[in-house]
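What follows is a short report on a single structure.
Note that one protein chain of the assembly has been removed; the remaining protein chains are unaltered in position.
Presenting chain A:
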């Protein structure tokens, strides 16, 4: 008791504080209290005695920093929180976290989780290490270039943080199935692709169990998602089936703008247009490194060739500004990146993982953006669920077309609509009791066979009003159901 009273005295004896509190009208301070602490637990919990260090730590005091939160109550804790030594035990022994990505965010996440007490961590990444990763992906060294990121990252963390067991998976997320994902308590993503995010989102949604239309909370695997670009970033908490999912807020990820073909082909104005001309038109024509040899943005010889030809193209039109760096940036669609932004966003994500795993504090609800171009700016808001979200609403999506519309129009809608943004949708339906593929792009032979359907009308294809179309796409592990409504 002595400490709190003593401290209270000093709090008010601090001249600055006293001056401020005196200056505030009473009711304003009380109002402040009520608003902020509305949701807080009533009364204070008698404190559990802070005993020894537990028998799991490897040296005296290893987890002291973490324990101060898990073994003490406070007014900001989650209503369900019970201070105990069990939280730390759960964190260390039982809790399984999946980290998606071992790149800029992934490396930071692994470190943050390991130093927060998590011991059972899996990490998935399909990439190998590149020299341009080394300015921020600090678990990698020049000697590791070419090796799988997941494996090198796991080795490093396991070596540096005693007791931590990071298990790597040098795979695409799509190569793992639901039995894999189901084992985790929390999934945290540090991806650089919207497509991959949406897939992960879809996978966790597919694991939800509904009984008589009611969601079983124990089937929810929280998804913490982080993203960065230069000096900007965001962190969000998704409780699949309960809060806004990735697809609910697809407009927050506007589609990448590509330059119009006529600009690239005949009216270049910027150095970027010249590079795109070489990449899209000249390379397939001249096949500089042999038939069937695709342009590899990571091959310096390829980039050098593109650079030379881009200079030539630019010279033709008196365009200045083509550099090797610009050329590579356009070909690889490079997004600038630094260590600091990744550190900030990963830290925010890891804090959320800790909060959710321990119920020690109310989690972020549910989206935070960060920008440190001019000072430091954060903005936190609650992203809302979309009623008819194509991923999480379980409602068949509406498609409105004239019967005389061509299948191509439907395809265009699926790819161009801001809320759908599909990449290469495959459309199937049931006709005369049989499953029929209307169009599929990803397998050459089927693409060729079904291509004529694109110029047929929906009526010609035998589709009727209310027809259900099943659409598969790389953006989701499950097919999306659409309902065709004929308009007149």
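Just a few scattered comments:
The working rule: contacts are C-beta pairs under 8 Å (C-beta built on N, C-alpha and C of every residue); 3 or more make two chains touch, one makes a residue touch a chain; residues count from 1.
To be clear about the criterion, contacts and distances are computed from a predicted model.
One subunit of the complex is not drawn; among "Proteasome subunit beta", "NEDD8-activating enzyme E1 regulatory subunit", "Translation initiation factor eIF2B subunit gamma" or "Annexin", its UniProt record names it "NEDD8-activating enzyme E1 regulatory subunit".
If you put the hidden chain back, the residue from A:343, A:391, A:420 or A:440 that touches it is A:343. Residue A:231 is the one among A:170, A:199, A:231 or A:482 that touches the chain not shown.
The residue touching the chain not shown here, chosen from A:215, A:252 or A:270, is A:270.
Among A:212, A:291, A:374 or A:387, only A:374 touches the chain that is left out of the view.
Where chain A meets the chain that is not shown, the touching residues are 1, 3-8, 10-17, 19-21, 23-24, 26-33, 35-37, 40, 43-44, 46-47, 49-50, 57-66, 68-69, 72-76, 108, 111-112, 115-116, 131-132, 134-136, 138, 142, 160-162, 230-231, 235, 263, 267-270, 300, 304, 307-308, 311-312, 315, 317-319, 324-325, 328-329, 334-348, 350-352, 354, 361-362, 364, 368, 371-376, 378, 380.
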